[in-house]
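A short worksheet on the structure shown next.
Here the complex is missing a single protein chain, while all its other protein chains stay put.
This part shows chain A:
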Amino acid sequence: MSQRSERRGIHVDQSELLCKKGCGYYGNAAWQGLCSKCWREEYQKARQRQIQEDWALAEKLQREEEAAYVSSHSSSQTQPPQSHSQPSLATFSKFEEKKTNEKTRKVTTVKKFFSPSSRTAPKKVPPEKESEKREKEKEEKLQGRRESHGETLLRDLKGIFTQPWDMGSPTEESHEGKTPSPSITRQSSIETDRVSRDFLEFLKTLQKPGREIHKQSRAFIESMGNKKDLSAEELSECVQDFYQGMSDRLLNHFKGSSEKVDRVMDQVEKYIMTRLYKSVFCPETSDDEKKDLATQRRIRALHWVTIQMLCVPVDEEIPEVSDSVVKAITDIIEMDSKRVPRDKLAFITSCSKHIFNAIRVTKNEPASADDFLPTLIYIVLKANPPRLQSNIQYITRFCNPSRLMTGEDGYYFTNLCCAVAFIEKLDAHSLNLSPEDFERYMSGQASPRRQDDPAAWLQSGSRVNPALSQIHHNLSVLSNLEKRQQQVMEGAQSLQTELAEWQDSVAREVQEILERYPLEIKSRASAIDAENVENDRLPPPLQPQVFAG
């Protein structure tokens, strides 16, 4: 990236700017070096190809599934040949899923775009896009090829909002660059396929119950496809009923031990929720998104809350502690990237373990609930995790309840809910502040750290928040500049007075000299004759005249 922009600044080879298809128009790096027209064609082709591939894969999977069961139960029943006579379930649900993918992805990317916790990736991209875009616009004007302003704007927006940052891991991002590419959707469908395969593998070990579990899970997913308009609570009830019915049946009908049933149910949850995720996470029928934004704003408004106000027993000066704090923050943010409720829970648990470690190292004794909750609140405030409310709701609605309610994961999850509730309700009293101070901090009129002496404030500021420390840095640079400006002004002024003085002194000197040597014009003794040009016009000299007489 930097290389390219550098090159752009210095020198651009004409041939590099042209569309790689050789159509004669200018290409653009954002479109893999194609011009907009060729890019659109390419993109469409790739999408088409991918949809076909997906269908093919789905059908293949379907055939595999069937083959697997026919072979393991060949004697038991007659199996109607399904693969061609009717469109298979898997294919259908996949297609459905894809459609919703498209729809929800746009929403979530926009959301991501505004969330501060995704600051690392997207923040840098748009401005660069901007400059590229302007470049591009210039080129186009040169070419005499104009698009209406609205059209360009739309295209640019698309370019910005279809960044792959919400799906890919960092490595994928660097591979694909900033290209809005069909392989984004590809990525998620690959994951779905992998989960489906794993599920099948797992069920094969279960013999007869495995077949029934599979059949019912698939039928359930399909039935959920028709229930898009249900409220989030109704969706949750459907899924919970399914879990309940399934585990009852495994316990009673197939006489599984409760450990075994738990294991099976974990797999069922993974399979079902991986497939349903896109349609039931933050569904349009709920106000989850609104709550997400509200929480995010709230946390941002509380940026001034300090460790001391919350009575958090961690000392980030200790390297191991600050390390654990960073890991805890990373985990709670990572939670958003998982699809299966239990996987999300696992991240909350992992975050909590890091918190416990931070407390234990700081206090040199085991942490208790009194230490844990405030520290978790602190971590949530620092992390401002993306879509926090949506995630909490999603876990509550779709996690297998036996895990959620009683176990260790449930404990940490409950604490997270408490932390969020605390942050929502937080007031002056809960931070041991006066209402006036609280108001002033909330409105940004004052910062709690201001009251210390400025040097300490600067130091602690750099530890507390990178943005703050940046501000401090900028402030000091500014004040430095001001000082230097003043110096320049003073210098200029003294130069001016010096100049004026010099002028005066020169004048004085001149005067002096003038006075000392007054101007006297001496009359020169000149040879008159020589100068007398008109001598000849003089009347002739009187000649002696002889008088005869």
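As a working rule, contacts are C-beta pairs under 8 Å (C-beta built on N, C-alpha and C of every residue); 3 or more make two chains touch, one makes a residue touch a chain; residues count from 1.
Keep in mind that, in the parts below, contacts and distances are computed from a predicted model.
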Checklist entry - For the chain omitted from this view, which of "Ras-related protein Rab-24", "RING-type domain-containing protein", "Large ribosomal subunit protein bL32m" or "SUMO-activating enzyme subunit 1" is its UniProt protein name? => result "Ras-related protein Rab-24"
Next on the checklist: Among A:38, A:335 or A:359, which one touches the chain that has been omitted from the display?
Outcome noted: A:359
Checklist entry - So which bits of chain A touch the chain we can't see? => result 212, 216, 219-220, 223, 238, 241-242, 244-246, 248-249, 258-259, 262, 346, 349, 353, 356-357, 359-360, 363-374, 403, 405-412, 414, 417-418, 421-422, 425, 429-430
